Every structure is written in structure tokens, then in C-alpha cells.
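For this depiction, one protein chain was excluded, whereas all remaining protein chains were kept in their positions.
And now, chain A:
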Amino acid sequence: MSALRILVPVKRVIDYAVKPRVNRAQTAVETAGVKHSMNPFDELSVEESVRIREKKLAPGGVEDICAISAGPPKAQDILRTAMAMGADRAIHVEMKEGEELEPLTVAKLLKKAAEQQKSNLVILGKQSIDDDSAQTGQMLAGLLGWPQATQASKVEFGEGDSVTVTREVDGGVETVRAKLPLVVTTDLRLNEPRFATLPNIMKAKKKKLDKMTLQDFGLDNEKRLKVLKVTEPAARQGGGKVEDVDGLVGKLKELGAL
């Protein structure tokens, strides 16, 4: 079996526990001064990559784990986090603060990166929790002409470059098998990401972080979707509380729900 060269795309997003606020101009969600962290699904990708190495899950072993992120200077923080969790090195595709890429552009970027890095496994999160598009991994697989296994809850390596993936689907799970090279996207159930320990955070500072630009990949930030406006969702008013079960049944009948 080929040794694995894993590419792990990660995205810096508003922390999952923060309630996003739409800005006053209704052009976007307020990001200035808001806590950011690694997209939770991407933490699962990094964790899975590191586990494949540590637990010797792949017969051919793991040769390289490279994290990559396109984003503002602060995206380096999450690349350092990925390295503190066990990635070997990182590539930062530098963008201006506030500049965003659409999934199709990210997929084009990752295609070139995967080719340059001679990756044979790309593990991405199934969606980013800011844009909620759930597209990049599938687009990447399409552009590369590779098989894809999305919403993975289990990844197992067999002989002859074969990889068996259990996928979370509507109503249960489905198992598919493909050969490397392969694109996998992570579901919540795949693993439990570790916390980066202080010694590992210190070590990660010495790991290699290459800086590149979109132009280095022969791309520009072409937008196919223009955001016309971003608004708050219609507020829902709590209807108050009832004293007992009879009150509950009565109110539900009144609301026509029973």
C-alpha cells in the first residue's frame, strides 16, 4: 500500500459557542472582536489524520500530514493549532482580512495544492459552521476525478490501497469502499479531537509554515455569488410557561397543535 500523504484543509471561523450578530449595514455577520477558532469539523479531520499515524491504521504508514488554510493572517493561529495536534507542517494561503473565498474557488485551490503536495488522501470537514454550504470536499473530488466518501463516521484501511468508509446518511449509515487517492469529509461521530497540550503548542511553533498566495496557485478570488444582504432571522417570542400538564395540553389545543 502507498504511504499516505494527507492534506488537511482547515478553516478559521467564529467560535461555535458564539451567537453571531448581523452587522448594522446588513452586509455580513460581525466578525471584528469576536472569538474565532478552528471549524469543529476540521478538528475532526486533523484528529483523524493524526490517529491514522499514531495507531498505524494504514498498512503503508503515514508519510506526511500537511494542514492548509486560506484566510487572513490570523488563520495562522489555527494552522499552529493543527500542528500542535500533530500535523507535520502547514501552508497558509494569505488573504486580506474580511476577504472570503467561495467553496468552488477553495476546491480549485485545494486541487492544485493536492497535486503539488502529491497528496493521496484529503480529509475535510463536512461543512464549515459559518457558511454551512457543505460543498468543498465534493467539489474537490469532482475536480480531481477522485472518489469521495462524505460524512464519514468510520475510516478503515485495507490491502491494496483500499479504504472502507462508513457514512452517516438519512435514516442510518452506509458503507462504501474506494481506492486511494480519495477525498473524505468528516461527520461529528468520526472521533473526539484532542486538546493541544502546552509542550505540543511550543513544538508546533518550530514546525514549517509556508506562506503562499492565491496567485501562486494561478487563481483569483472570482465571486459567482453576490451577497445582496444579510439579515437577522425573524425573532421568535417565547410564549410563556404553564403550571402543570393540564395547562400544557390546554395551551397546545388552543394553539391547534393537538
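The rule is simple: a contact is a pair of C-beta atoms (placed from the backbone, for glycine too) under 8 Å apart; a residue touches a chain by one contact, two chains touch by 3 or more; residues count from 1.
Simple rule for what comes next: contacts and distances are computed from a predicted model.
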Chain excluded from display, named as in UniProt, from "Protein CIA1", "Probable electron transfer flavoprotein subunit alpha", "Origin of replication complex subunit 4" or "Protochlorophyllide reductase ChlN subunit": "Probable electron transfer flavoprotein subunit alpha"
Hidden partner chain, touching residue among A:63, A:77, A:94 or A:130: A:130
Residues from chain A at the interface with the omitted partner, ascending: 14, 16, 19-20, 22, 29, 102-104, 107, 126-127, 129-143, 146-151, 153, 164, 167-179, 187-189, 224-233, 236, 238-242, 244-249, 251-252, 255-258
